[in-house]
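Have a look at this one.
Left out: one protein chain. Kept in place: all the others.
Let's look at chain A:
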Amino acid sequence: MAHAQEATTFNENESKVNWHDKALWFVRQKRDKAAFNVKGWETLRDLASAIKANVMSNLDIYLEEFEANAIKNGVTVHWAKDAEEHNKIVHGILQKTNVKKIVKSKSMLTEECHLNPYLEANGIEVIDTDLGERIVQLAEEPPSHIVLPAIHKTKEEVDELFQEHLGTKPCNGDPQYLTDEARKHLRNKFLKADAAVTGVNFAIAETGGIVVCTNEGNADMGAHLAKVHIACMGMEKLIPQEKHLGVFLRLLARSATGQPITTYSSHFNKPAPGTEMHIVIVDNGRTEQLSREDFRASLHCIRCGACMNTCPIYRRSGGHSYNATIPGPIGSILSPGKDLTKHSDLPFASTLCGSCSDVCPVKINIHEQLYKWRQIITKDVPQPIVKKSVLKVTGNVLANSKMYDFVGKSSRFMLKHTPRFLVYSKLNTWGKERELPEVKNGNFDEWYKKRKKNE
């Protein structure tokens, strides 16, 4: 139960947990307000979900259509079956064009593929240019959130980090000063970069074009300044036609940050004269997930992060506790598909409250998929023998009313007559910080029988 351990550690600093919880809840409330202002929000969610379902059941057709149109536009299209192939392809393009420095913007996919360490090991400088991404890059940490990568860091911590790496003056965590300094530092990197790597929010099959949504304009800045633009996309990012874009753009920013729309929705269709544009389409386990009927809808995800902001567990355990590129509720249904053993604790890191499914703009039934993964994990991943047998016995007891009656009575008897220090021993996790219910005289069955007799 790695998540539980990490979460316990995270919770040792309660004021930090409170701060983290409030920061994310603030975003959730902004989202509520923004969504409330859209008439027919729920219909829009239905529509988005239906479009994505269509894409998933015709993915092969849309992918080929997209490729053909992108090629017509003068874009080079590459296919990568896994992370390693993706990294090799990107490196290959950089080698061919003799690139030594790249700037990167908006890509969880390159995180998933661990592109940075791969390129760095090959002597290429990689600079993440989104402010939050840059902060975690300097701290040598993975992002803890897909939209707010450095949300686990206070401004004071960022202040210290910048002093150390960028030589800034101590400023008591003044966000304005820190942002200005980061901007100066990044401008310099943009000007010197030979290639820009970006993610893809939406790839339009009908046109072969891609759309990248950013608030800081970094994707634009990178792609326009460098002579090579490499866009890396998971193969589920497709939408059929340009007219569908409006549905998703209306949902994405509102769900992510409560903005009506991201500051920049940048369309890239073809390379500018004298430059190159590449698109790398990555599978990395997506086809396999597509083949699992119960979990297929997890590929609808547009990476807005709303499920993380709303998740009461995520807010109180932090993104790193999930030990996966995509943390939180959606990560907990995607990760087991990649490595069931490594991530077998994640579907249990939830109360199944269902808030994630209700907030999700594309209506992924996240909590139902968590339940389904649990059933698979207990079968396919070795479980502690004790847990397994206790639950089996419980099953037998509950199937037999006489046995149930006996166990119920004797447990109540024991609970009532065992000395407190034994009941609240180390073995009783419930009782560490909570009292057990007070045992009454008799159960409901006994009361009911007595009443019947007296009638």
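Convention: a residue touches a chain if its C-beta (ideal position, glycine included) is under 8 Å from a C-beta of that chain, and two chains touch if they have at least 3 such contacts; residues count from 1.
Basically, contacts and distances are computed from a predicted model.
K.L.:
Given that one chain of this complex has been left out, which of "CRISPR-associated endonuclease Cas1", "Glutamine amidotransferase", "Fe-S oxidoreductase" or "Tellurium resistance protein" is its protein name according to UniProt?
P.N.:
Matching "CRISPR-associated endonuclease Cas1", "Glutamine amidotransferase", "Fe-S oxidoreductase" or "Tellurium resistance protein" to the record, the invisible chain is "Fe-S oxidoreductase".
K.L.:
Taking the full complex into account, find the residue in A:Thr97, A:Thr287 or A:Thr378 that is in contact with the omitted chain.
P.N.:
Checking the options A:Thr97, A:Thr287 or A:Thr378, the one contacting the hidden chain is A:Thr378.
K.L.:
Pick out which of A:Trp79, A:Tyr177, A:Tyr264 or A:Tyr404 touches the chain that's been left out of the picture.
P.N.:
A:Tyr404
K.L.:
Quick one: which of A:Trp25, A:Trp79, A:Tyr177 or A:Tyr264 touches the chain that's been left out?
P.N.:
That would be A:Trp25, which touches the missing chain.
K.L.:
Kindly note down the residues of chain A that lie in touch with the hidden chain.
P.N.:
Touching the chain left out of view, chain A contributes residues 1, 3-4, 7-8, 11, 14, 17, 21, 25, 32, 35-36, 38, 41-42, 310, 312-313, 316-317, 347-355, 357-359, 367, 371, 374-375, 377-378, 388, 391-392, 394-401, 404, 408, 411-412, 429-430, 432-437, 439-440, 442-449.
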